[in-house]
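Here the complex is missing a single protein chain, while all its other protein chains stay put.
Every chain is named by a letter (A, B and C) in the order it is written, and numbering of its residues begins at 1.
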Amino acid sequence: MRLSGRGVRCVRGGREVFSSLDFEAASGEAVAVTGPNGAGKTSLLRLIAGLLAPAGGSIDLEGGEAELTLPEQAHYLGHRDALKPALSVLENLSFWRDFLGSSGDAGQNLARVGLDHAMHLPAAFLSAGQRRRLSIARLLSVRRPVWLLDEPTSALDAAGQAMFAGVMREHLAAGGLIVAATHAPLGIEARELRMELRIGGAA
Amino acid sequence: MSLGPYASFIATSYALVTAVVLILIGWIALDYRNQKARLRELEASGIARRSGRGATDF
Amino acid sequence: MTLIDLANPTRFLALTARVLPWLIAATAILLAAGLYRSALAPDDYQQGATVKIMFIHVPNAWLSMFVWGVMSIASLGTLVWRHPLADVAAKAAAPIGAAFTFLALVTGSLWGRPMWGTYWEWDARLTSVLVLFLMYLGLIALWRAVEDPSRAARAAAVLTLVGAINIPIIKFSVDWWNTLHQGASVFRADGPTMDRAYLIPLLIMAVAFTLLFVTLHLAAMRNEILRRRVRSLQMMQASRVAFSSETGAGSREATASKQTGAA
Partner (left out) sequence: MTALAALIRRDVRIALRVGGGALIGVLFFLTVVVLMPFAIGPDIPLLTRLGPAILWLGALLASLLTLDRLFMADHEDGSLDLIVMGRTPLELACAAKALAHWLAAGLPLVVATPVLGLLLNLDATATSAVALTLLVGTPALTFTGMIGAALAVTLHRGGLLLAVLVLPLSVPVLIFGVAASQAVIVGPTPFGTPFSILCAISLVSFVVGPFAAAASLKHGLD
């Protein structure tokens, strides 16, 4: 499986964020997207996730399931955790498991991220790091080959980062691929894709 | 005791008041039992109140 | 036993456990006596037997005001004296008050039905009670809208006090609005000139219903205290989990000692 972008151009709010960007990631490989704020790291992830339309170029996934689009084979872990404070931890996870179409055991995945004791508590009681852990449990519950991670480790403590590095290694070993926007080291082997800040580029 | 031509209205009023008061009592009793059960559950899972401040502190 | 002693919820719970059985017994006896005396009361020369509805309508109408009064005092407790049980009392009273107000409305409309020929007439008194009912529902909605009760408490307290100031104004406006269009109200039987045959059962019923409210209110306050305890324990549990996961799959006891060691 190979994810590749050719000559990708991104325009947001009339400003060209980046253009003629090429990137590539193969099965079992992680790409760390780095660069200063405003260089377009999040925009790139959202382009791959299909949440933004590219102003030019193309992004393709070769070797995936033919009848599914790239976003349908991808997980997107954004800044916001997609959790409902009124629902319990388990209800939140079960919803995404059912909606995204999977039959994994929610309890086991919660144990993996260290939230099994909080299973029946409202998600409102979780701290930022715990919310992030719950999002990671979502990645585990539903199998998707492509993981798009936006600052995945930002709220995690040292133990959480170690846990997440293990999760990512397993995913890569199983033939998945990861594109992660990050400031901090990811904790795993990753190819760096450095993005530069463009100043005053008008579209 | 005859209730006259409007007996049904009188009976309905009394029945309604009884019903609503019983619902109130039932709701409060049920709520009490639920909260007690949840407290026991939490204490069984090893979360104990600290003395003085803590759980009673609100 | 002063109000300050009651500030400790644990002590309040102990007191409630001791007082509640007596309150329940007193309420039951008074209700039975009141119902018995109401059943014996003679028919009114004008209203016939429907006057019997008065014995439950008036206590409910009285409670609809009284409960708002209790909530207003509790709100002062929240805002001025910062008594820790004040917002518990205010929150627990709202649904009970709404239920009594609802009963006042329904019994009022059933009482008026033979006179008016319809279930609802925009009679001044009933209409003010209807507005009061809406205010109760709004207050309950406010309590429900915010997940953290201590954050909702101040907003609810302000709303309750504003409501208390507004109730007489609303009452006056509705009266004025109503007299523009039509005349008298049915609800006159509770004037000071009432016959003793009605007055005594009515008084007994009013006291019985007030006691009923006090009983229910204490029980509901106890529930609310327990609910908050559950909430804070759950929050402790949530953060405890964060500690335990620090060592991955390590046991919680080991983690706890590590925590205290680290601290």
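Things to note:
Everything that follows uses one rule, which is that contacts are C-beta pairs under 8 Å (C-beta built on N, C-alpha and C of every residue); 3 or more make two chains touch, one makes a residue touch a chain.
The model shown is predicted, which means the values in this text are computed figures rather than measured ones.
Interchain touches from the omitted chain, evaluated on the whole complex, reach A, C. Considering A:L51, A:A111, A:A165 or A:I188, the position touching the chain not shown turns out to be A:L51 (whole complex). Listed for chain A, the residues touching the missing chain in the whole complex are 12, 46, 49-53, 68, 71-72, 74, 76, 78-87, 91, 94-96, 98-101. Within the complete assembly, residues 109, 118-122, 127, 130-131, 134, 137-138, 141, 144-147, 174, 177-178, 180-182 of chain C touch the chain that is not shown.
Simple rule for what comes next: only the chains that are shown with their structure count from here on.
A linear topology is adopted by the chain contact network, the touching chains following one after another without closure. Inter-chain spacing, taken between the CA centroids of chain A and chain C, is 50 Å.
Separating the centre of chain A from that of chain B, both taken as means of CA atoms, is a distance of 47 Å. Centroid to centroid, with C-alpha atoms defining each point, chain B and chain C lie 13 Å apart. Shared contact sites, meaning residues of chain B that touch two or more other chains, fall at 45. With touch defined as above, residues shared between interfaces to two or more other chains in chain C number as follows: 234, 237, 240.
On the side of chain C, the complex with chain B involves touching residues 8-10, 39, 43, 48-50, 52-53, 56-57, 60, 84, 95-96, 99, 102-103, 106-107, 110-111, 113-114, 149-150, 212, 216, 219-220, 222-223, 226-230, 232-234, 236-237, 240, 252.
For chain B in complex with chain C, the residues that touch the partner chain are 1-7, 9-10, 12-14, 16-17, 20-21, 23-25, 28-29, 31-32, 35-36, 38-39, 42-43, 45-47, 49, 54-58. Taken together, the chain C residues at the contact with chain A in this complex read 147, 234-235, 237-242, 244-248.
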